[in-house]
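Excluded from the complex is one protein chain; the other protein chains are retained at their positions.
We call the chains A, B and C, going by the order they appear; numbering starts again at 1 in every chain.
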Amino acid sequence: MQRTFEDWALELVKAGQILYAQGMVPVTSGNLSARLAPDSIAITVSGTHKGHLTTADIMQVDAAGVSRDGRRPSAETGLHLQLYRRFPDTHVVLHHHSLYATLISQSIQDRVVFENYELLKAFPGIDTHATRLEAPVFVNDQDIPRLAEKVEAYMDAHPRIHGYLISGHGLYTWGDSVETALKHVEAFEFLFKCELMKRGVSPP
Amino acid sequence: MQRTFEDWALELVKAGQILYAQGMVPVTSGNLSARLAPDSIAITVSGTHKGHLTTADIMQVDAAGVSRDGRRPSAETGLHLQLYRRFPDTHVVLHHHSLYATLISQSIQDRVVFENYELLKAFPGIDTHATRLEAPVFVNDQDIPRLAEKVEAYMDAHPRIHGYLISGHGLYTWGDSVETALKHVEAFEFLFKCELMKRGVSPP
Amino acid sequence: MQRTFEDWALELVKAGQILYAQGMVPVTSGNLSARLAPDSIAITVSGTHKGHLTTADIMQVDAAGVSRDGRRPSAETGLHLQLYRRFPDTHVVLHHHSLYATLISQSIQDRVVFENYELLKAFPGIDTHATRLEAPVFVNDQDIPRLAEKVEAYMDAHPRIHGYLISGHGLYTWGDSVETALKHVEAFEFLFKCELMKRGVSPP
Partner (left out) sequence: MQRTFEDWALELVKAGQILYAQGMVPVTSGNLSARLAPDSIAITVSGTHKGHLTTADIMQVDAAGVSRDGRRPSAETGLHLQLYRRFPDTHVVLHHHSLYATLISQSIQDRVVFENYELLKAFPGIDTHATRLEAPVFVNDQDIPRLAEKVEAYMDAHPRIHGYLISGHGLYTWGDSVETALKHVEAFEFLFKCELMKRGVSPP
């Protein structure tokens, strides 16, 4: 874990390219971060295009979200920091904004429930399809501290969580590495599509 | 802003390739333009394939739409010029013809309304999801001056507009650069898909 | 029009690659032909994979469908020859087997009707959206001469035709060149998707 800021920034740049190629961060949506050290978070600068990032578009903030170089981090930095505080093993937080995440967050209220999917085994601690994973849906809010409070209350009550949705906005998910966090994005995306299509597909 | 005609033509060629790769200008549909100077507009020649453009497929017209080289510009040149007259900061107008723009323009009458999308912040002057953006839908007409009159009347009454649909035909959107106009295409396309899928996806 | 057999074969190989890349000729479905001379048709050998064709997979038959080299042409050669007999200007016939052609041919009986699409202008002789184009749907039949008879009767009664569907099987369309025939494939594909989605998308 002796990776430098540059190493992490490069990994976030690549993650942005992967997400953009899959249509998950349209226009300048989404934001990406990595925890380098307890008091040092690498995060995308506000307003950048996630498919065309360079390492110059990645900046550092401290654990309180204070910029280390005067630039403005992603507006939703507080949501990233909250996850790093709660999950000591989490090193990467990805927020994407796909069509399916947006649609499911607007079609379903409160929570999306996934059951009987073999792919649930993609999440840590799950080794059977015969389980239930819940992704809460929060009402969108431009007031990030107020939104963070609602997320905090939910996570206090539901410690088993691998991602959450913000209505009309997208998904937050995380992991111990960029690779793991991208796996979670891929798994959630698959599950969102399944749930949406099931609602449009009536069994005979 | 000392870009030459060749510079602008090359940008339009690239925009055509981007739009075609995304299925947004099937067959020879769509047209693209850029305002080089108050009296000089670069625009695609009539009937060209937008995915295979070369700079030779881009021609110049004056502010009244008169060809500078004898070739025939896109049949809908009048719709481009109208937008340049109204919006002094607009340098690029893109008309695409995607499946989703076509479908939504035929499924919804008069106007498509977008609300509670974080992605609305992609448009200039919008900084919250808690707003309402309207894209009017005009009945298709091969008589372009008559169609332009209806667009004009709508824009007089609704100054906040970032794009409009023509039924069974596609979207017009614009911006201060090719990059901005493509961002608007991308954002509208995302919103069209969401609205269409919501109509096919019944919430539980 | 002094192109050799090799020239035409190469064009059909490229058309196969284009169609396969777009998912229009899954597995070994589809067949492609070109008329070199009144009594000489280049056509894909039976059972070939249209995405991996080489010019060795293209053979010649005469106007009666008799093989010039002993190999067996596509089972549906008779349907190609029928079109060359009827349309003197037609030099290329493409039969593809896309998901949407298959679906629409199974969802709609007798004929698919397209109205109020700007893209109808992609077909020769159509210069307005305010028209009506019909694509007949024939019941699938492994007995090609019997199927050809039904197509013949339809075309006698409806001279304005740019393509026809066989149920559960796909589309036949044609043109004066590979480029034109591919344009017709692209236009029909767009129209099929629109019509299918409209049936799944309920207007508000």
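Here, contacts are C-beta pairs under 8 Å (C-beta built on N, C-alpha and C of every residue); 3 or more make two chains touch, one makes a residue touch a chain.
Since the structure is predicted, the reported quantities are computational estimates derived from the model, not experimental observations.
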Visible contact partners (per top-of-document touch definition) of the missing chain: A, C
Contacts of subunit C with the absent chain, listed as residue ranges: 26-29, 97, 99, 102-103, 106-109, 140, 142, 166-170, 196, 199-200
In subunit A, positions touching the absent partner: 116-119, 122, 127-130, 183, 186-187, 190, 193-194, 197-198, 200-204
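FYI, only the chains that are shown with their structure count from here on.
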Mean-CA-position distance for subunit C and subunit B (Å): 32
For subunit A, residues contacting two or more additional chains: 200
